[in-house]
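Structure below; questions to follow.
For this depiction, one protein chain was excluded, whereas all remaining protein chains were kept in their positions.
Right after this comes chain A.
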Amino acid sequence: MSEAIRFILNGEEVTLGNFGPTETLLDYLRLRRRLTGTKEGCAEGDCGACTVLVGRLTEQGLRYESVNACIRFLGSLHGTHVVTVEHLAGRDGELHPVQQAMVDCHGSQCGFCTPGFVMSLYGLWLSNGEPTRADIESALQGNLCRCTGYEPIVKAAEQVSRNRPSSLFDPLERDRIQIMARLWAIHAEVDTIVVEKDGARSIVPASAAAFADILAEEPEATIVAGATDVGLWVTKQMRQLDPVIFINHLAELQSVTADETGITIGAGVSYTQAFDVLSEEIPPLGRLIDRIGGQQVRNMGTIGGNIANGSPIGDTPPPLIALGAELTLRTHSGRRTISLEDFFLAYGKQDRLPSEFVEKIFVPRPAEGSHFAVYKISKRRDEDISALCGAFNLTLDGDGKVAKIRIAFGGMAATPKRAKHVEEALFGQVWSWGVISAVRDLFDEDYAPLTDWRATAEYRSLTAKNLLTRFFLETAGQSHELRRFELEEA
């Protein structure tokens, strides 16, 4: 067993022990390393001022992703390459093309958000040579600027993609092989790591099996994959967590596979990793994922975590329930598979034993000729938490009657929940405007939503009904959803 994590920070290899399980990367950078280019704007992963890149080895090679340093715990960094804004400019002080474009386009005013924007743009620049406007906006969904109105920043992104210099200029392109070798060397030592400070422990298991064993011994441990939720327990609620088990590095939990029956998503798969497969196989899910969090949150957060935390307003459970997804839970001694909708028992309560963890999600492929849609309704279109999120999965028989229907909503009850009264009323009926009009109000039997800062109960109820109307119109070939860009443009 090892007592320190190892990672690369900019050019320097770091072996780090003696840190607390909830110590954030941002505090480490700013307080311990005096790398103050990375800023704290919100400490909850919403503003992007703390954006850094984290490089990790994947099946596709070394992959750099923008992340929020403010909610990223140190324990999750083993075997990664952390890149901060200080790494970008040349040794002679010459600006990186991304930085130069920001200067040329007048992309900074107060400058506080700027390093974060630079890092998000840099992440885009590394991964996408010819970004569309949709790609740029998507990459910037997790970065708030209050001064510029964004126009010059988007222009900078466009300009830098047009003038792409030689890869020798870029520190990460230049050092890619060498960094990969160093990360491989770190990963070559397969050992569970336990770092302790003042009695509190960060545990980095060597494998999924080791994770299962540790969880059996430490059933009260907090499991952290992306930390996009748990991070806020710490930064906002000041909770003390001990021990914390980090699982984001476990390759066994990272696979996404599609076959003729459906798609299997490992619990550690981030939204970003799942995006390509899901957009390809079930396009409405791709569009939904593009509206979850910002890019940084999608790079860290996992679909497994979105389910396991049991939130009534998580965005992935409604469509996954509508699709009839199944969840596999694992312990050190075995596995069980349950229907996803049965996982959510009550507010804050899920069908998971302390020694169990979510291992994977199986999403059945929608039936040939079926209609599937998911609609997220939020105050702001992007990077917002749903007021409500509704998913519809419909199969009609040869007579145009409803042969199968599953409707599930988030934000309408204490858990993600099916609209069974509406489903029953629709079953066997001709899929027609008359029927839709007649059953709409049955949503009131299924849901009694709350009023809060995201929406009133009245709005939620009315909109749920109207989303059924929208779904009907869509199946009738009249698509009416306002979209800034079609997914194909993205």
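Throughout what follows, a residue touches a chain if its C-beta (ideal position, glycine included) is under 8 Å from a C-beta of that chain, and two chains touch if they have at least 3 such contacts; residues count from 1.
Rule of thumb we're sticking to: contacts and distances are computed from a predicted model.
Hidden from the displayed complex is a chain whose UniProt protein name, among "Ferrous iron transport protein B", "Nitric-oxide reductase large subunit", "Xanthine dehydrogenase, molybdenum binding subunit apoprotein" or "Lipid II isoglutaminyl synthase (glutamine-hydrolyzing) subunit MurT", is "Xanthine dehydrogenase, molybdenum binding subunit apoprotein".
Among the residues A:110, A:367 or A:430, only A:110 touches the chain that is left out of the figure. Within the entire complex, the positions of chain A that touch the omitted partner chain are 27, 30, 34, 36-44, 46-47, 49, 84-86, 88-89, 95, 99-100, 102-104, 106-115, 118, 136-138, 140-141, 143-154, 232, 235-236, 238, 375, 377-385, 387, 452-456, 458-459, 462-463, 466-467, 469-470, 473, 478, 480-482, 484.
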